[in-house]
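Below is the structure I would like to discuss, written out as structure tokens.
Excluded from the complex is one protein chain; the other protein chains are retained at their positions.
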Amino acid sequence: MNPEQLQQLLEAALFAAPKAMTAEQLKQQLAPLQQVSLKQIQQQLQSIQAFYQERGVQLVKVASGYRFQTRPELGAALAGMWEEKPPRYSAALLETLALIAYRQPITRAEIEEVRGVSVSSQIMKTLQEREWVEVVGHKDVPGRPQLYATTPAFLDYFNLSDLAELPVIDEPESITAETATNEE
Amino acid sequence: MNPEQLQQLLEAALFAAPKAMTAEQLKQQLAPLQQVSLKQIQQQLQSIQAFYQERGVQLVKVASGYRFQTRPELGAALAGMWEEKPPRYSAALLETLALIAYRQPITRAEIEEVRGVSVSSQIMKTLQEREWVEVVGHKDVPGRPQLYATTPAFLDYFNLSDLAELPVIDEPESITAETATNEE
């Protein structure tokens, strides 16, 4: 299999796949790739990424693998193709999600402590139904409350490949005299 | 909107659309194309077609419009992505197969009598499709029911040279005594 054929097959597979695929999965599931090294596959994936850089679709790497998707800046123009409007999420939901993402594993009580407000069951239900958040265990304190963490599906949805891509937000200085007066 | 932007948007739309789209539908559903002539759209669609000529996916025109699809010759190589790990056979199927193996030739009614439940047609179909079981004749009773037996393929699969190699199943003592005199 020459590099051109390899690239053709990988490209077709990534376009046709019903979900994101890692290099390992591609090697495993495509019979002709059995003899191809993982390194060669990764090299071709990078070539494909470069090839599509300026196209209407791009090859991106998210948490669960590589997938082809449309350029983010075309989102608004493409929205007309679907009757349903994309979901919008409330500030309360996003703050809860951010807390779980940054402070995982975390209990509901701990979320409430930071947000100063009781966490609605609806929000936790939505986060779990979307499969962005899951229960990963129980905290060893009285009542053994559930511990929540984010899932790869969360990263995929927000186009992240790793939790480490979340920016550092701990800025202890942010509410001091200087910054407070500099605001506005 | 310059030709490059137009091509980008059309390409993104065709990749994102769940079904084939005509040039008219594209013009209608993509707000930024309102000012673009159908002819310009068609020209760009042709450019896209040419661009993807040698790629892993191609833009083809089918009855209901344009759509991207993987190169036809890659179909066999891609099939592995949809192949699922085979499920396990049900206890009902295994028991039916065991009865046919140990008690052949046997009718469906006889299998049902022993198992105390009706044998689903699906099970008999699966066993015959797998070529482990075949109809070897008809019993001369009203209705002339089919008689089932195992095949040489069945023996091959289980690495048996003949049925006598099937494991001997220990019977409860009550009946062993009765048949003991017949033993070798």
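Just so it is clear, A and B label the chains in written order, and each chain counts residues from 1 on its own.
Following the convention adopted for this analysis, a residue touches a chain if its C-beta (ideal position, glycine included) is under 8 Å from a C-beta of that chain, and two chains touch if they have at least 3 such contacts.
Operating definition for what follows: contacts and distances are computed from a predicted model.
*Asks:* Assuming one chain is omitted from the figure, identify its UniProt name from "Segregation and condensation protein A", "2-oxoisovalerate dehydrogenase subunit beta", "Molybdopterin synthase catalytic subunit" or "Multicomponent Na+:H+ antiporter subunit C".
*Replies:* Matching "Segregation and condensation protein A", "2-oxoisovalerate dehydrogenase subunit beta", "Molybdopterin synthase catalytic subunit" or "Multicomponent Na+:H+ antiporter subunit C" to the record, the invisible chain is "Segregation and condensation protein A".
*Asks:* Which one, B:22, B:69 or B:128, makes contact with the chain that was left out?
*Replies:* Of the candidates B:22, B:69 or B:128, B:69 is in touch with the missing chain.
*Asks:* Pick out which of B:30, B:48, B:81 or B:123 touches the chain that's been left out of the picture.
*Replies:* Touches the omitted chain: B:81.
*Asks:* Going by the contact rule already stated, which one of A:23, A:63, A:133 or A:160 would touch the omitted chain in the full complex?
*Replies:* A:160
*Asks:* Need a quick check: the contact residues on subunit B for the chain that isn't drawn.
*Replies:* 12, 15-18, 57, 67-70, 72, 74-76, 78-79, 81-83, 85-89, 91, 94-95, 97-99, 101-105, 114-116, 130, 134-141, 144, 147, 149-150, 157-160, 162-164, 166-172, 174-176, 178-179, 182-184
*Asks:* List the residues of subunit A that touch the chain left out of this view.
*Replies:* Residues in contact with the chain left out: 12, 15-16, 57, 60, 67-73, 75, 78-79, 86-92, 94-95, 97-99, 101-102, 113-118, 156-160, 166-167, 169-172, 174-177, 180-181, 183-184.
Heads up, the rule we're going with is that only the chains that are shown with their structure count from here on.
*Asks:* As a quick test, compute the distance in whole Å between the mean CA positions of subunit A and subunit B.
*Replies:* 33
*Asks:* Would you pull the subunit A residues touching subunit B in the complex into a rising list?
*Replies:* Residues 7-13, 15-17, 21, 29-32, 54-57, 68, 70-71, 74, 77-78, 80-81.
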